[in-house]
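Our next item is chain A:
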Amino acid sequence: MLRIESITKIFGGLKALDEVSFTISAGEITGIIGPNGAGKTTLFNIVTGIYSPTSGKVFYEGKDITGFPPEKLAGLSMVRTFQGIELFGRMTVLENVMVGLHTKSRSGIIASAFKLPGHVREERRIRERASSWLEFAGLADLANTEAANLPFGKGRLLEIARAMAIEPHIILMDEPAAGLNSRETSDLADLIKKIKESGITVALVEHDMDLVMEICDRIVVLNLGHKLAEGSPREIQEDEKVITAYLGED
Partner candidate 1 sequence: MLKKIITSLCTLCILFTVASGVLAAEPIKIGALLAVTGPPSFLGDPERNTAVMLETQINNAGGINGRTLKVIIYDTQGDATKAVQAANRLIKDDNVSAIIGPSTTGETMAVIPIVEAAGVPLISCAAGIKITEPTKKWVFKTAQNDSLAVERIYDHLKKRNINKIAILTVSDGFGSSGREQLKLKAESFGITIVSDEIYGPKDTDMTAQIVKIRGSKAQALICWGTNPGPATIARNAKQLGLTMPLYMSHGVSSKKFIELAGDASEGIILPSGRVIVAHMLPKSDKQKKSLLAYVNNYKKHYNVGGDHFGGHAWDAVMLLKGAIERGGDAPDAIRKELENTRNFRGIGGIFNFSPQDHAGLTKDAFVLVTIKNGNWTLVK
Partner candidate 2 sequence: MKQELLKFFLFTALIGIAPVFIGKGYLINVFVFVGIYTILAVALNLLLGLAGQISLGQAAFFGLGAYISGVLTATHAVNPWLSMVIAVVTVGIIAFILGFPILKLKGHYLAMATLGMGIIVYIIFNETVDITGGPSGLSGIPHLSLGGIIFNSDLKNYYLVWFFAVTIILLSVNLAASRIGRALRAIHDSEVAARIMGVNARLLKVQIFSISGVISALAGSLYAHTVTFISPTSFGFNVSIELLTMVIIGGLGSIYGSFLGAAILTLLPEFFRTFQDYDIIVYGLTLIVITMFMPGGLVRGVPLLFRSLFKKEPMPQSNEKRG
């Protein structure tokens, strides 16, 4: 599904990632863990086209996508969420999800300004689809709330609903449980499992070990820009390098 091949990223002389390679298989939930500064978010940023790597390549569904801009990746059904949620704060919850359907609609500026019949039909379709995604994430009753006024946990759900709207083949989540209480976290775990069940590959960077161990099929451990270990949750829990570098500290 997604193959990362010896990715190196240097920020002003500092190696954030050093020759990192691994593969994410289709239909699985892959967890990427590691202590702060391990390069997890940087890796996501490279995969999703926000940074370009200093060297190395990223393959997605067999295609070299290194350096593709994010909007192009969205067209290829790859999507992500952000650590500190990135909502469109001044838009309503429903509108947020409607933006997620941008790639699923085509009306241009002229059609929109003149309200051509095709555009009106398309708008209606988008609105319905967006509503159903809100239902999926359990946000239907908040549809007309301004996104900036959502409580944090709901915001997280909205971000996932919005990402799901583009009907991704793979979704990358950057610390989805950060800032959530235990109830919200367990709701989140259910949601992620639901996403996996619908056949979507999931990759997540996460600090919450319980969550990671519960839902992940495979785990990749990064430390100081290197890949430290890779394996099933059980293998990782028993890996000594990981325990000393990471779990031991915690």
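The definition used in the following text is that a contact is a pair of C-beta atoms (placed from the backbone, for glycine too) under 8 Å apart; a residue touches a chain by one contact, two chains touch by 3 or more; residues count from 1.
These made the cut because all candidates are chains of the complex that A comes from, given by their letters.
Model, not experiment: these values are computed from the prediction.
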Hey, among 1 or 2, which one's touching chain A in this complex?
-> 2
Within the complex, which stretch of chain A touches candidate 2?
-> 48, 50, 69-71, 73-75, 79-80, 82, 86-91, 95, 98-100, 102-103, 105, 107-109, 112-115, 119, 122-123, 126, 146, 148, 162-163, 166
